[in-house]
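Mind looking over this structure? Questions follow.
Of the protein chains in this complex, all but one are displayed in their positions.
And now, subunit A:
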Amino acid sequence: MSTENNSRPAAGATPPAGGATESEPIKAIRLRHPWRIVFAVVLVIGFVLFIVDAAGREAYKWDFVAKYVFDRRISEAALNTLQLTVYSMVIAIILGVILAVMRLTPNPVVNSLAWFYLWVFRGTPVYVQLVFWGLLSIIYSSIDIGIPFMEPWFSFETNAALSTFTLAIIGLALNEAAYMAEIVRAGLLSVDKGQDEAATALGMTWFQTMWRVILPQSMRVIIPPTGNEVISMLKTTSLVTAVPYSFDLYTRSRDISAETFTPIPLLIVASIWYLFFTSILMVGQHFLEKRFARGVGAREDRKIDTMSGTLTGAVPLGSGQPTVVRPPGDGPPPTEPGGPR
């Protein structure tokens, strides 16, 4: 259909919607939100007052904050905290995926094992677990690997083999794995059952279905709460003093303040570093979420595309069938009953 023809129905007494002449873009006066502005002004005033007050307050000791924020001991401790977070989260995620898959297998033995793990590690405080890991060498002075009641293949002293740093990572990771397992499980369960069936009908095994079909789709659901867990882990590392590991950011700054008698500025220093890392992690999370949203939520683009492609000329907008292109002048729009046929 050509554009010249469109002018015919538009010239009639009742031009159908979307006629030949384009309608003007809407120029309306924007709705005002005066209370938002009032609230923002109050907040800004309050914040400025707080800053001005804090800058002058003796107890903050800003000169100490400036002095210690890039102190070598602090920055090294910050690096340790970051390492603790990354290592324990990597282990926790891997273990969490394994546990979640174990909980969903049809195998009742594996299933119960995973359930038991979750019961123990979610049921006790992480601080208590970390203390236990610290006491490992007292409970088990040597670790033997081999067949029970036989000469072990390997044997090593617990104290020598596992540093407090390693124990801290083990403690944090095993605890976190229990929470990760629940997050992953929720993700796996969120995938439509039809996906399972389609993969099974194709002859894929249970494991192939899980690994190739279900797990990748569940990532979209798993990643946001996992990002939270990483951020939470960054802060939980401050508990490793229970092991006792004392070279993380929080314990280090406490130790320094114990010598200088300036706890408040050093807490501020630690907070600055925690906030810095958290901000970086948030950016990383944003990009991961984007990556795994692939193939989802792109439908809108297509819709707009078909709309502009077919909604031409005299097609009544209210007809409910945008794909049917009617020739212009072919009867009145359906909203007008009793028109000539």
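Here is the rule we use: a contact is a pair of C-beta atoms (placed from the backbone, for glycine too) under 8 Å apart; a residue touches a chain by one contact, two chains touch by 3 or more; residues count from 1.
Criterion: contacts and distances are computed from a predicted model.
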| item | value |
| --- | --- |
| Complex member absent from the view - protein name from UniProt, among "Oxaloacetate decarboxylase, beta subunit", "Energy-coupling factor transport system permease protein", "ABC-type polar-amino-acid transporter" or "1,2-phenylacetyl-CoA epoxidase subunit A" | "ABC-type polar-amino-acid transporter" |
| Touching residue (missing chain; options A:Gln83, A:Ser137 or A:Thr200) | A:Thr200 |
| Omitted-chain contact residue, chosen from A:Thr81, A:Asn175 or A:Gln217 | A:Gln217 |
| Listed residues A:Gln83, A:Thr158, A:Gln208 or A:Ser232, member touching the removed chain | A:Gln208 |
| Hidden partner interface residues of subunit A, rising order | 192, 194-195, 197-206, 208, 212-213, 216-217, 294-299, 301-302, 323 |
